[in-house]
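Missing here: one protein chain of the complex. Every other protein chain is in place.
Right after this comes subunit A.
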Amino acid sequence: MEKGKGLARRWAVELHDASSSSSAVPDPPGFARSAPDADDAAGARQRKDSETAWKAQKAWEVAQAPFKNLMMMGFMMWMAGSTVHLFSIGITFSALWQPLSALRSVGKVFEPFKDPRVDTVAPKLLFIALNLAAMGLGVWKLNTLGLLPTNPSDWVSSLAPAREVEYAGGGIPLN
């Protein structure tokens, strides 16, 4: 193995304490350490407002994201057709799985926008609603594929014949 390069590396230890330099070196002229603190009253509120607005906007954006997904899914499903084969089954199950996993992680998705002043309930609700719609689409697709027991035929296909009360025997007499 080629370890030559590693061996050739120089190493050095800096014994001088870098942290102590900050206090040792004086501040440049005109620099006041307390300057940002003076700004507090107006600037901070403004910044916080914009952040809240940004968070709210982002939350709405995230909440609306499944809609695009929904459209794409719809297109894919239309492409897949209504016969049962590998492609249509795959599409259908991913259409069912994606909203489900999204719903499970709905808290995590809106984590970054958590803020006492940001209202995430409405975006969450929209998000859930859209995902439910996507899932509904998946279920509808499942049904069109004939994989849901929604027809009477699915419930009676193996229903045993009913018992007969009477029995009649006979026929042409034996000769």
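Following the convention adopted for this analysis, a contact is a pair of C-beta atoms (placed from the backbone, for glycine too) under 8 Å apart; a residue touches a chain by one contact, two chains touch by 3 or more; residues count from 1.
We take it that contacts and distances are computed from a predicted model.
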Chain excluded from display, named as in UniProt, from "Creatine kinase U-type, mitochondrial", "ER membrane protein complex subunit 1", "Response regulatory domain-containing protein" or "Aminotransferase class I/classII large domain-containing protein": "ER membrane protein complex subunit 1"
Positions on subunit A contacted by the hidden chain, ascending: 1, 146, 149-175
